[in-house]
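With one protein chain withheld, the remaining protein chains of the complex are depicted in position.
Presenting subunit A:
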Amino acid sequence: MAARKTTAKKPNVSGDELKQYYRDMLLIRRFEEKAGQLYGMGLIGGFCHLYIGQEAVVVGLEATAKENDKRITTYRDHGHMLACGMDPKGVMAELTGRQDGYSKGKGGSMHMFSKEKHFYGGHGIVGANVPLGAGLAFADKYRGNDNVTYTYFGDGAANQGQVYETFNMAALWQLPVVFVIENNQYAMGTSQERSTSTQDIYKRGEAFGIPGEMVDGMNVLSVKEAGEKAVAHCRAGKGPYILEIKTYRYRGHSMSDPAKYRTREEVQKMREERDPIEQARDMLLTGKHASEEDLKAIDKEIKEIVNASAEFAKDSPEPALDELWTDIYAKEVPQGEAV
């Protein structure tokens, strides 16, 4: 096995915090593996985009958030929801299209929401969530609080025009928004080199006067450190900030993608040398913040949570048919018009 390349960085966090990040990343990983299994069993359908490999991004950034901060992302949203504290049961039940899912079975994998956790959704149209993120930040600025909005999007989405309209307006209005580019190096089957004229996407912010930086997205501590800087900038009223977080997705774009556009070795190398969970594990053990037994106990706890979410998602009833007519307008419309 190739040597793992842990960024030689002193943990800027306590042992307990590091343990928490490890746990949160593991929850996402195991949850996603379970979702993949349920998909294979036909219990989950449609589009299902797994987050495996990218766990350090959301966990590192959530560690910088405070109550009432907002987040908005794309269709690859399971990790974001778990990291901000949404209930794995509700997420899994949405994946199985059941009544107890976060969107009552109406949205599925790509479209969930939690008012309580200030999670403003999974959005299916690439790039569409970016202006919305600026709007969330606008509302906070308007209300005069110091909340920050984390607006996540991919390397592929970074080529949509509205991203740059948003950069300009967010800078013009000095909005408290952290633009998080999750650069997993592929947009479906298109590698970043094949779609992007200059490789450092964060540098595009310079044209708008938005500071930004490249971050190692496979190391949760690097992500957290960069996140803290970005968030402090936004909270201080200095306007938007860009974090381009270099990460990697281990699975195909979605469950139906065999990922033939890259080599097995490329994926294998990433898993062996850079895996965010293994890196955190190494740091915990070498720093003597946790013993093998402690980690086993965490594994067990996570397994139970994930299994319980799957059981819940299988047992939750399918949505009642009259749910079809709810949630379309503020005042429910009469049924049966022009059917």
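Here, a residue touches a chain if its C-beta (ideal position, glycine included) is under 8 Å from a C-beta of that chain, and two chains touch if they have at least 3 such contacts; residues count from 1.
To be clear about the criterion, contacts and distances are computed from a predicted model.
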| remark: Matching the hidden chain's UniProt record against "1,2-phenylacetyl-CoA epoxidase subunit PaaD", "Phosphonate transport system ATP-binding protein", "Pyruvate dehydrogenase E1 component beta subunit" or "NADH-quinone oxidoreductase" returns "Pyruvate dehydrogenase E1 component beta subunit"
| remark: Out of A:Gly105, A:Pro176, A:Gly217 or A:Pro276, the sole contact with the unshown chain comes from A:Gly105
| field | Option from A:Gly156, A:Gly212 or A:Gly239 whose C-beta touches the chain left out | value | A:Gly156
| In the complete complex, which positions of subunit A touch the hidden chain? | 45-47, 97-98, 103, 105-111, 123-128, 156-157, 159-161, 187-190, 194-196, 260-261, 318-319, 321, 323-325, 328, 333, 336-339
